[in-house]
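Only one protein chain is missing; all other protein chains are in place.
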Amino acid sequence: MILQFKSGTSEEILLKVEQKLATEGIRSVRSSETHRPILAAVDSVSPTLLQEIFDTTDELERIVTPEGPWKQVDRSFREGPTIVEIGDLKIGEGQPCAIIGGPCSVEGRAPVLEVANEVQAAGAHMLRGGAFKPRTSPYAFQGYGVEGLRQLKDAGEAVGLPVVSEIMDASHLPAFLDVDIDCLQIGARNMQNFTLLKAVGKAGIPVLLKRGLSATVKEWLLAAEYLMAGGCEQIMLCERGIRTFETATRNTLDLTVLPLLRQWTHLPIVVDPAHAAGIANIIPTLARASVAAGADGITVEVHLDPKRARSDGPQALSPGDLKRIVAEARIISALF
Amino acid sequence: MILQFKSGTSEEILLKVEQKLATEGIRSVRSSETHRPILAAVDSVSPTLLQEIFDTTDELERIVTPEGPWKQVDRSFREGPTIVEIGDLKIGEGQPCAIIGGPCSVEGRAPVLEVANEVQAAGAHMLRGGAFKPRTSPYAFQGYGVEGLRQLKDAGEAVGLPVVSEIMDASHLPAFLDVDIDCLQIGARNMQNFTLLKAVGKAGIPVLLKRGLSATVKEWLLAAEYLMAGGCEQIMLCERGIRTFETATRNTLDLTVLPLLRQWTHLPIVVDPAHAAGIANIIPTLARASVAAGADGITVEVHLDPKRARSDGPQALSPGDLKRIVAEARIISALF
Amino acid sequence: MILQFKSGTSEEILLKVEQKLATEGIRSVRSSETHRPILAAVDSVSPTLLQEIFDTTDELERIVTPEGPWKQVDRSFREGPTIVEIGDLKIGEGQPCAIIGGPCSVEGRAPVLEVANEVQAAGAHMLRGGAFKPRTSPYAFQGYGVEGLRQLKDAGEAVGLPVVSEIMDASHLPAFLDVDIDCLQIGARNMQNFTLLKAVGKAGIPVLLKRGLSATVKEWLLAAEYLMAGGCEQIMLCERGIRTFETATRNTLDLTVLPLLRQWTHLPIVVDPAHAAGIANIIPTLARASVAAGADGITVEVHLDPKRARSDGPQALSPGDLKRIVAEARIISALF
Partner (left out) sequence: MILQFKSGTSEEILLKVEQKLATEGIRSVRSSETHRPILAAVDSVSPTLLQEIFDTTDELERIVTPEGPWKQVDRSFREGPTIVEIGDLKIGEGQPCAIIGGPCSVEGRAPVLEVANEVQAAGAHMLRGGAFKPRTSPYAFQGYGVEGLRQLKDAGEAVGLPVVSEIMDASHLPAFLDVDIDCLQIGARNMQNFTLLKAVGKAGIPVLLKRGLSATVKEWLLAAEYLMAGGCEQIMLCERGIRTFETATRNTLDLTVLPLLRQWTHLPIVVDPAHAAGIANIIPTLARASVAAGADGITVEVHLDPKRARSDGPQALSPGDLKRIVAEARIISALF
C-alpha cells in the first residue's frame, strides 16, 4: 500500500504515521520523491489501521494499492518517471530513446576499441561488452574477466561513451567499482540471484536488470524491488525475450508487457531484441517495434565480423544496422 | 522444393518437368504467378533427379528450399507479395495498413449498425463481427448465427465497408456464401480443424487465418498451405498472441515472428493485439508496435459500451481508440 | 453451484427449487444420479436466493462450489465416480486399468487384423486405429476414411475387442454410427471444436476426449461439459502431453493434474504416454508412472513394423512392449 501525502506535509506527521505503522509491526519505507512525501507500507495494513491513520491527519491525499506485491518500484511511489542518468545520458519516459551497442564479449583491447568507434559513429549512446560471460557449457569461452572490463572502460573513454557490462557474482563487485564501470548489467540467468541483487543494490551505480528467461512481470518487478530495497534508484528493466514453445526464433520478445509496465512502474524500460530473435536480420525491425511499444532504450550486439565472434555471432549486427536502428528510433521516439 | 523458371519458359518444358516428377511419384503444383512459371515439388526430390531435370532444360533458373515443410505459401512460390483484394481494399506488403474494427459479437441489428457507423467514421477499412461464437463454456452466449451474419452484412453495406466474420464449421459455409460475407475468419481454436480448412479453401472467398493458441509458425504456415492446396490464394495470416507462462496479459503477442514471416511467405500479415492483451488500455500501443513490426493490417474489437458487451468486454475499444489506431498506423505505415 | 439433496427428496420439492431458480432466470440441470437428487445451477446464484431456497426446504443437504466454472463434470454432480461401460469393459475409478492399443492409422484390412490379434493376445482391452487422420501437412497421408473405420470394426469383432477411432468433423458422425464404432475419440486439435462437441454429445456413444495441446484443465473440463450438456455421460478424459519449451521430448506428459482431476471430476482419466513422449523406448516407463498417478486407462500405438508405419512410427510400440504395459498396469493398479 502506497500512501501519498500532500505536498508540504510536515516531517512530524510523517513520523507519526511511520510510528503508528511500526507499532503494529508494519515496516514502511519513504520515497526519495521531493515533490511530496510518499510512504510505502511493506506489510499489509488492515482497514481499521488505515482508518486510524486517516483520522490522525488530513494530509494523506491518496492511497494506492499496487497491482502486485511490489512497493517501491510501483508507479505511485514517485511523482513522475524515474530518469536514469549516466553522465549526460538520460534514460526514461519522455527522453529520446537511448541506444546501447557493443560486442557480446570483449575480445581484446584492439577489437573493442574498433567496435567502440563504430558504435559512437553510428550515433549510439552507450557501449556494452561482456567480460564475465555466463555460458551454458563449462567448456565455452568464459570471457576475459577484469582485464576485459578494463579494456571496455578504456574503449568507452576513448570514444566518449559510458559503458555497461554484466556482473555475474557479488564477489566481482569490487573489480567493477575499481574499473569505474558506468552501469552494471544483471543477466537473465541471475535475475533471481538474490545475493547478487542485494550486493548490487548497495553499489551506488545504475543497473540494467534483464528479465529472467521465464520470469513473470511480478517476479521481475520484485527483483527490481530487491535493488531498491538495497538503496539503488537508478534501475532500468530490460525485456529480452521469454522462453516459449516457439522454436523459429530463439525466444519470444514480450512487447505485450511494455505498455503494462509503463502503467505499473516508474522505472525506464529497455529492450534487447537480439537475444529474443537470435537471427541478425530481423533485429532492426524488432528494435523499431520496441520503440513504438514505448521502449526507453534499445540494446544490441555489434560485431565487425560476426562469423568470428567468440559468442552469439548469429545475432550480431553490423555498424550499418546499428545506424539504421539509431535513425529509426529517433523518428518513432519523436512521434509519440 | 520450389523450381523457378525463366520468364517465357514454354508450356512444353514445364509439362516435361512435371511428367518427370510424376514418373518418380513426386506430386507437383504450379504457381498462379504470371511473371514466370514456378513449380513446387510437394514430395522430396533426390539430388540425382534434380540433376536430371537440370539436364533436361536450361530454363530452370533457381531452386529454393523453403525453411520448413510448406510449399505454396513460401515466399519463393510467387514473384512478389500476395495482395488480398476485398472490393477496393488491398491488403499486403507495400499497401497502407488496413484497419479492421467491429464488435466481438453481433448483438442485434441496431447495435451493429451503430458500431459500423463509428468504425467507418474512424477511418477503418473493414467491419468485423462474430455471429457464430466459439465459447469456452457451453452455457455462454453462442452468437446469433445466420441472423447475426445478415445483420453484419447489412451494416457493412449501409456504411460502405466489407465485412469479415468467423466460420466455425464447414457445414455453415453455405450460410456465409448466401449472405455474401466478404472474408471468412478461421479462429485460433480452429486453425487445425482440417475439415474446415479444406472446405474454406474451396469457397473462393478471402480468408483471415488466425494463429492457434500454441501453434508454431510451421504449423500455422501448413494450415495456410491447406487453404492454398484447396485453391484459395487470398489468405491473410493473423497473429493474435500465443499462450505462455505469463499471466499479467491474456496472451503474449508474438511480434518476433513478423519479420520472419515476411521473409518466409508471400502472404499478408494481420495482427490482433486485443486478444493478446486482454486489457483495453494497452491495445493502441500494441497496435502501433505491430505496424512498426511490419503488420499489413490490424484487427480490433470496438464496442460503444464495453461493460455491456456480451463477450470480451474487457478488451473492447472505444471509437476514439480506433481513430487513434487508424491515425498512428497511417503515420508509421508511411515511414518504412 | 451444485445442490445435493437428501436421498428420497420428493419430486415436488425438486420442481419447486427448479422453478424458483427459473423465475430468477437461472438455468439448472438435474444429475442422472440415482442415489439422491442433485441439481446444478448453471448461472450464478446470489446468497439471498440461496437463503430463500434453504428456507423452502430442509431436504437440501449440501451445497458445493466447483473449483472452476464447470457444473455437470464436477465430482459433486454424482455420488461416486462415473464408470464408462463399453460392452463388458468398465473404465473408471476402482476398476482395473484398461489398456487400449492399436495402430496409429488403419493401414488396410490385413494389417489392422494382424495388429488386432497381437493387441488381444497381449491382454489389452480395446482396439484403437485412425481412419480420419488430422495431419499437420495437407500432403501427408490423411487416412482411409469410412473404409478404414469398417476395417477397424471388423478387426475388433474378429478378436473380440471394442474399438475406438477419432472423429474429426460432425458431418462424419453418421459413418461412425453406421459402422457401429464403440467409442468416439476427439483429438487434441479438436478439443475446442465446439460444433463437433455438440454433435458428439448427442450421439449416444462413449467418448474419449483428448486434452488440447495447450489446454488448461479448466478448458478441458469445459469441453467435457459441452458433451454432458449435449446428453453424453460416458466420457473419458485423456491426458496426452502438453506443449512446453522442452524439446527433448515431443510434449510434456502432465501427470501433475491427474490427482487433481480425481478430486475435481467424476470422469475417468486415461493417459496417452506415446504422444507426450514421441520416443518409443520411454513409453512403457511413462505408462507405469501414469498408472501409479491414478490413470484409469492407458492408450498406446502398436505397430508390427514401426519403421513402415504411415504415421507416428517413432512412437509405435511392439506387441512385446504392450504386453509389458498390460502386466505392469495390472500390478500397480492392484496395489493402490
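Each chain carries a letter (A, B and C) given by its place in the written order, and its residues are counted from 1.
Here is the rule we use: a residue touches a chain if its C-beta (ideal position, glycine included) is under 8 Å from a C-beta of that chain, and two chains touch if they have at least 3 such contacts.
Not measured: the values here are computed from a predicted model.
Chemist: Specify the residue from the set C:31, C:105 or C:290 that touches the hidden chain.
Modeler: Only one of C:31, C:105 or C:290 touches the chain omitted from view, namely C:290.
Chemist: Taking the entire complex into account, which one of C:3, C:237, C:276 or C:302 touches the absent chain?
Modeler: Answer from the full complex: C:276 touches the omitted chain.
Chemist: Mind listing the chain C residues that contact the chain we can't see here?
Modeler: Touching the missing chain: residues 214, 216-218, 241-242, 244-249, 251-260, 263, 276-277, 279, 281-282, 285-286, 288-294, 328, 331-332, 335-336.
Chemist: Given the full complex, what residues of chain B touch the hidden partner chain?
Modeler: So the residues of chain B touching the missing chain come out as 214, 243-245, 247.
Chemist: Over the whole complex, note the residues of chain A touching the chain we left out.
Modeler: The missing chain touches chain A at positions 27, 42-43, 69-71, 134-139, 168-172, 189-190, 192-198, 213-214, 218-219, 222, 225-226, 229-230, 243.
Note that in this section only the chains that are shown with their structure count from here on.
Chemist: Could you work out how far chain A has to rotate to sit on chain B, using CA atoms and steps of 5 degrees?
Modeler: C-alpha superposition angle, chain A on chain B: 180 degrees.
Chemist: What is the distance in Å between the mean C-alpha positions of chain A and chain C?
Modeler: 48
Chemist: Just give me the whole-number Å value for how far the CA centre of chain A lies from that of chain B.
Modeler: A distance of 37 Å separates the two centres.
Chemist: With chain centres defined as C-alpha means, what is the inter-centre distance between chain B and chain C in Å?
Modeler: So the centroids are 33 Å from each other.
Chemist: Touching two or more other chains, which residues of chain B qualify?
Modeler: Within chain B, residues 214, 218 contact more than one other chain.
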